[in-house]
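The chains shown are only part of the set, and none of them has been moved.
For reference, chains read A and B in written order, and residue numbers begin at 1 within each chain.
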Amino acid sequence: MTYPKKVLHKLLFDMMLIRRVQLAIESRYMDNEMKTPVHLCIGQEAVAAGVCAHLKKNDYISSNHRGHGHYLAKGGNLKALIAELYGRETGCSKGRGGSMHLVDTGAGHYGSSSIVGGGIPIGTGIGMAIKMQRQKRVSTVFFGDGAADEGVLYESINFAVLKKLPVIFILENNQYSVCSHISARQTGNSIFHALPAKMLPSKIVDGNDALAVYDASGKAVERARTGKGPSFIECRTYRIRGHAGCASQDVSGYRTAEEISQWGKRCPITSFQKMLLKKKMITENEIHKTEKKINSRIQDAFDYARQAAPPAPETLSANLFRE
Amino acid sequence: MLTSENKIMIHEPDFFRECGACKRVIGYPEAIREALQLAMQNDRRVFIMGQGVDDPYGMFGATKDLHREFGRERVFDTPLSEGALTGISVGAALAGMRPVYFHNRPDFLLLAMDQLVNHAAKWSYMFGGAVHVPMVVWACIGRGWGSAAQHSQALQGLFMHIPGLKLLMPSTCHDAKGLMLAAIDDENPVLIIDHRLNFNTTGLVPSGPYTVPIGRGIVRRPGRDVTVVAVSHLVTDAFHAAQDVSSQGIEAEIIDPRTLRPLDEELILASVAKTGRLIIADCGWKTGGVTAEIGALVAEKGFAYLKAPIMRLASPDLPTPAAGNLEEAFYVGRNDIRKAMIEIVR
């Protein structure tokens, strides 16, 4: 299978952008200016990038506490993201949400939940609305292996299959829920893989391989868009940083240094760049330029965010209700 | 018991109803049904879902046969899955629809608390107003015939505590329709808690569309001696009790808050300013419930008016027992309110 250069470059760009943004957040996190619990997705960039490469601006996503990657890959506004982390009025959620509650309706992102599993039925409901409105949009739901502990996933998938909704369930299996390994919580491969394919096509892919994610989700999006119903994709990946905060804040004792380093070697970005270089789909110089471009955008975003004003305390009560 | 066939319908008492010159009498279930019908006719975004909305019971009549008129795409049965389906309503609302989600009983909302409280109620605020969730959830308190502890809970005391939810409790046929229409019109999550006893009543209901304003209570009966704030079907009980004691020279003012959140504080305070006495009658539990909030509100903002201790009439702090005679001991009603009226003016 060959891929258009544009697609490959887009995948790389998105992954690099997500990574650089995470690193930039991390590098400034100990300044104690971003007073919000960040959940970095370093190592998991291929999932968001690979899936969102198929989505149009007005397609929807549903995201979770570890949502910077989903937000950026879907085209969410970078400045508004960073401003949100700094608790500014110009943040995407006007400083009310913080890192775990991002939103960008223009990019089809209607808000992420920090309740594990909370976004799953919401994304399913969005799929139902799409169907009722006879639109060709799709709704993609990102959730972690921790969310797969929750019964609401079973209920939502049952409903999506029953009503043939245009929903793509993306299980981002990084093997941990905080410090709990999946083997302490679940009994094997997600039980949804065991469903007959005509009910719910499902697939396990290497979540650190952007093209594997891209391929599987391409089929799922196509299926959803043509009214054939939901799909389920499990992306096997790994959280390189600790559960929350930056590298220095991870605790030890719940996973081995080898495990982290093994997965570190399987960096989705490094391997993708190597492959592209080998196939002559990109040059070192182009990568370098991309990196510079990204870095300057990030610099701008941080400058913008840091000088922005925090919400006026008098507006504390605003927006509880829509008038 | 479950059958509505041989139900005896009772006409609402002759209290103030805002019905203008309307002389049209229909049943309470029909009033709700009419609201749904009008809303669905006027707005393609409105749809109805819930376990059994399209079955022969039709949610005690409130949704009966609507699927025949609007099709099963807009009026549909659901899996029980109360947790997910609430989130599905949230999602549908975010994406431009107007879900109305029916439950037989508030007890089942306890399976949906995460989506109601953590999600629906917070979504607008948490995202700085970028998004909002116009959805209606409706549930009907069971009572009697041994419904027992898990099928008779009046949980308004829980939901009254949640910022971001609006909470309506109609008591008349007129308001059942007008509040449903207001709820569907509202851009925010609205919970309607209804009561099975209301379903046995008939009342004056204009045929066209109208809304009852959310956040505005109403004086059902003016009086000078004591203010009684009563919730849902207890408005009727309080009204009858007021008539009972009128002959003894006690004139009770009956206030129907209609919406518990937002609560019409001014109306209550103005009444207590006049009467100096307050009884609160609620069909939920006493501790930490509706009577607590309204009592504390008056002790905080209307203290100077009070001539006597407030009185709180509510269900005892117990699960509902099944046996008929225990049920009778459990529920508050007209007699309790009458006694309280007499006691408080002493």
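Operating definition for what follows: a residue touches a chain if its C-beta (ideal position, glycine included) is under 8 Å from a C-beta of that chain, and two chains touch if they have at least 3 such contacts.
What you see is a predicted model, and the numbers here were worked out from it, not measured in a lab.
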| item | value |
| --- | --- |
| Formula for the whole complex, using the labels of the chains displayed | A x2, B x2 |
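Going forward, only the chains that are shown with their structure count from here on.
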| item | value |
| --- | --- |
| For subunit A paired with subunit B, centre-to-centre distance based on mean C-alpha positions, whole Å | 41 |
| Complex interface listing, subunit B residues touching subunit A | 47, 73-74, 78-79, 81, 83-97, 114-115, 118-119, 123-132, 134, 163-164, 166, 187-188 |
| Contacting residues of subunit A [partner subunit B, same complex] | 60, 62, 91-97, 101, 103-105, 110-111, 113, 115, 118, 120-130, 132-133, 139, 151-152, 155-156, 158-159, 162, 318-323 |
